[in-house]
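Of the protein chains in this complex, all but one are displayed in their positions.
Chains: A and B, in written order; residue numbering restarts at 1 for each.
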Amino acid sequence: MKLLRELIFPLMAVLAAFIVGGILILLIGDNPIQAYKLLIFSALSWPDGIGYTLFHATPLIFTGLAVLVAFRCGLLNIGVEGQLYVAAFAAAWVGITMSQRSAWILVPLCFVAAIFAGGVWGAIPGVLKARFGSHEVINTIMLNFIGIALISYFVQYHYKVPGDPIMQSSEIGKGAHIARLGKFIPGLPERIPLNLAFLLALLCCVLVYYFLWRTKWGYELRSTGASPTAAEYGGISIRKQIVIAMTISGALAGMVGINEVMGYRYRYYDGFSDNYGFTGIAVALLGRNHPFGVIIAALLFGVLQHGGIYVDGFSEHVTKDIVQVLQGTIIIFVAAEAFFRGQFENFSLFKQSKV
Amino acid sequence: MKDLFTTALLWSTVRLATPLVLAAMGGLLSERSGVINIALEGMMLAGAFTAAAVTWAVGNPLIGLAAGMTAGLAIASIHALVSIRYKADQVVTGTAINILMLGMPAFLSGAFFLSSGSTPQIPREQLIPRLPIVAAFLIAVPLIWYVMYRTPFGLRLRAVGENPEAADAAGVGVARMRYWGVLLSGILAGLGGAYLSIGQSSLFTRNMTAGRGFIALAALIFGKWRPVQTMLACLLFGFTEAISIQMQGVVKLPSGEDIPVQFVQMVPYVLTIVVLAGFIGHSRPPRALGIPYQKER
Partner (left out) sequence: MLELRDISKRFGAVQANDRVSFKVETGTIHAIVGENGAGKSTIMRIAYGFYTADSGDILVEGQVRQISRPHDAIALGIGMVHQHFMLVDTMTVAENIVLGAEPGSAFALDLNTAAQRIRSLSEEFKLSVDPNAVIENLSVGQQQRVELLKALYRNARLLILDEPTAVLTPQEVDEFFVILRGMREQGKTIVIITHKLSEVLAISDEVTVMRDGKVVGNVQTKDTNAAELARLMVGREVLLRVEKPEAHVGEPRLKLNNFSVSATDGGKRVNQVSFEVRAGEIVGIAGVEGNGQTELIEALAGLVPASQLSGSISFEGHDITNEGARSRRERGIAHIPEDRHRRGLLLEFSLAENSILGVHYRPPVTSLGNIMLDNAAIQRRVNEIIQGFDVRPANSELPARALSGGNQQKLIIGREFKLNPKLLLVSQPTRGVDIGAIEFIHRKLVALRDAGCAVLLVSAELEEVTSLADRLLIIHKGNIVGEVDPKVATIEEIGLLMTRGH
């Protein structure tokens, strides 16, 4: 019963958002049913639809987890975008600088680079909040701009292939590549970029779950988010928790770089992130800030992401920006949960005492 | 170096600070009433886009300006409704609006103008002359100061942000005052955004606010939620932007090279972080800021 209640409100939020989006599509002169059909079916075909959907979902699982860990500590990490860019570049840098090494050395090193860089970029606003009390929302947004500008500088002036007009770094060494899943799954061609990072993402979900709910560290983190004053009373250091949460959050965000650089483009490509950071916020909220909810929400948004590209190409007026519009609307409806709860208060199915 | 500090620089500062001041004043009204407004950025974008689109369509910048302010108002009404009536987390709602505004203008411009996010160029004569807008902000600040501290409306607004229970017990409608605060912030932020697209520039480009809404919020915090101090903070940020533009191509590194553009771009953002870290400790926000008001047993 409780599970049903937990699912029903996000579901309604999604439905409501689709209705709003549908109205918008109507207003600009296209057929919403057609647009939505395109959106959904293009994402569910085999092998391309499902393959690409899962590929698009991978970074969203990472960013969703990143936002969720911070949220559980009472923090809103809007800096996921900057963290993942910095981390992706770090992974690429290692891959380029040590391109001659074998996979045994390079793969773990690139992993570490991405996780470390993301963690550091996340720790900065964490420390600023712990030490000075400055709000993480503004600091992370500022660091997004700073991080992206910084990396852009490095790529433009130092790591670009000379003469290449595209803003991207040179290729990473072969040893830093990680396998595409097409290698292991029959029927899935290797041209589809779905790679091992997807499995890593699923693993991270399990790890985050265990961390938050089965370890003492997770207990301390969640307590800080639930009630800092009570946590302090229980002997927990709030400052430490803030920094830890933001660092873990940044590290998770950083793993997006693994998917992108090591499993897909094999180089750093400026602007590779299709707003993964902000979508992560939607994913976390829709997934009720729970790792398993994040998987479902990420899959949904993966469908939207892939479908959006199709809709853009195949319909007259609708562009892929409809995806952002839907995302923003979904978050608003999820945040305004009270709106739906109010309507349901009268159904006896949902009447429970006090809880 | 002497060439840097000229009247042109002063004028630049004021000009660049204008959208910040307008948005920050809006933020002030909202936050003093107790509602966190992270969505200033989104409201500015709405204003910028609508003003540009309407001005191009109609040919009249004044109508475009009004349209921009209306767009800001519309977005603000979403924030107000969800935050006040449905008691959602105000930071989440604000962020959602910002995400919405990342996509909405591009979606609409794709539909109407078949472009990837920009509106078509507006001819020179149809733009807003700069002086009146700048004058507007110089009027807005004292006006808001007067309203906040010398009228009953302002007294009630401040009370609602500090201690909504007290205001309620005194017979002041808490929700009503907060709606006023948020809706007015939408109008002002929309005006600030409109200035960007049809005053300072001649079209709307994707994400043209580039974080100004957040900088305005930082200025508000730096200015301790007071009108005059906030205006000064905005001028400071305007100054850094003006200086960084002047520096490009003029100030060089010891080796003779130009400073990479990215570093110059970073300055306002770094400054915001420094300002927040340095001064936030002494700045006390309105006590009820961010806490949805409900009568609870």
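The rule is simple: a contact is a pair of C-beta atoms (placed from the backbone, for glycine too) under 8 Å apart; a residue touches a chain by one contact, two chains touch by 3 or more.
These numbers come from a predicted model, not from an experiment.
Only one residue from B:58, B:114 or B:166 touches the chain missing from this view: B:166. Contact with the chain that does not appear here is found for just one residue of A:36, A:116 or A:219, A:219. If you put the missing chain back, the residues of chain A touching it would be 214-217, 219-220, 222-223, 226-227, 229-237, 353-355.
What chain B contributes to its contact with the hidden chain is residues 150-156, 158-159, 162-163, 165-172, 287, 295, 297.
Simple rule for what comes next: only the chains that are shown with their structure count from here on.
Between the CA-based centres of chain A and chain B the separation comes to 28 Å, rounded to the whole angstrom. On the side of chain A, the complex with chain B involves touching residues 24, 28-29, 76, 78, 128, 131-135, 137-139, 141-143, 145-146, 149-150, 152-153, 156-157, 275, 278, 281-282, 285, 317-319, 321-325, 327-329, 331-332, 335-339. Across the complex, chain A is touched by residues 38, 78, 82, 86-89, 91-93, 95-104, 106-108, 110-112, 116-117, 210-211, 214, 217-218, 221, 260, 262-263, 265-266, 269-270, 272-273, 276-278, 280-281 of chain B.
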